[in-house]
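Notes to accompany the following structure.
For this depiction, one protein chain was excluded, whereas all remaining protein chains were kept in their positions.
Right after this comes subunit A.
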């Protein structure tokens, strides 16, 4: 790759095409700076801040990657962006293990889940005569209409585990020289930003995540998550629950280091995240690569239905907006490296920049998303290398059904057992639209469609 560290940043592409400047959502002073190669390489441009107004995760990750590769070797760059709903897996993860593909591939899945949840609440509120406002589901969503009801699948270039993004989640990214690489340094910066916003009980934990400690005086809680860590406090019977609000991931290249993270501010889809990140195929798959670590999550902004006995260390009752969070992070970044104006970037500003266009095409390609998956095996029954007890197979399957597959670079390289035809060998797993056409048994095909989230299911809604 021999990083040729060009000091010609993408804003020049914009200026050279005489495109108009973006409406000034410029932060930190207001003046629009006119860039040139000279200024860009000048020591005074060692600190750069960009805020994206695109909600396209493929574009935002490609702008970020461009900044990682092209910003000056000594510069420090902050990039903030918010994506439309998407599940983002780490560089070396397995989408069939990490993601409920069948669920996220359903068109308009978020609208479906919302109406499902609303119906459930209506039923409950009748039962409990509670005053839960079922209209809450709409907040935090952008104006993009039906687009926002679908969920995209993204494989990022950095390491780590799978996360969910939507309009209530701001992503921060800091690019700096590798000599000053420290996994906690910029997570601490974000914690200071949250403190600045009045969210006092946040801290960086041992996994380099940002967590929120919530103390509760009653045993009941609005959270149904069983995996949150409960630490009973022996002084007055209060317990502290810890929730993850931000995860971290890193990418190190020869010349630069990148730390990016999420911050769950006010995701309206919080109740559905767990379902997106649970794959029905996971119990049958043993994968090389990186497995996600599950954590109980919550929004930074106080839930309107939050338990009055919980003290989440948040001094403000109103919602923390994405803009307020961005401003606070920009301020803390400025305090560390010096204040500069933030530049707004979006599709217009980066149009025609070949590296970014190439990056978007690569990230969107099924080859990147699926065939970059580290090798894995699928087996319906316990094996020597994967002795986990399996869930009982559906009674609709033939009683003698046994199947196994080895998948390398997303391609089936070996078929075992009795239940699957040898002809599957060399098939790309993500290209199987309907398993019923690839097996002799209708119930087997149906079951595998569900496990692997096969898309084309003719005759089914």
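Note that in this section a residue touches a chain if its C-beta (ideal position, glycine included) is under 8 Å from a C-beta of that chain, and two chains touch if they have at least 3 such contacts; residues count from 1.
The rule is short, and it goes like this: contacts and distances are computed from a predicted model.
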| item | value |
| --- | --- |
| Choices "Mediator of RNA polymerase II transcription subunit 18", "Glycine cleavage system H protein", "Elongator complex protein 6" or "Nematode resistance protein-like HSPRO2" - which one is the UniProt name of the chain not shown | "Glycine cleavage system H protein" |
| Touching residue (missing chain; options A:108, A:289 or A:417) | A:289 |
| Contact residue for the chain not shown (choose from A:124, A:254 or A:388) | A:254 |
| Of A:183, A:358 or A:388, the one touching the omitted chain in the full complex | A:183 |
| In subunit A, positions touching the absent partner | 1-3, 90-92, 157-161, 179, 183, 208, 248-254, 288-290, 374-375 |
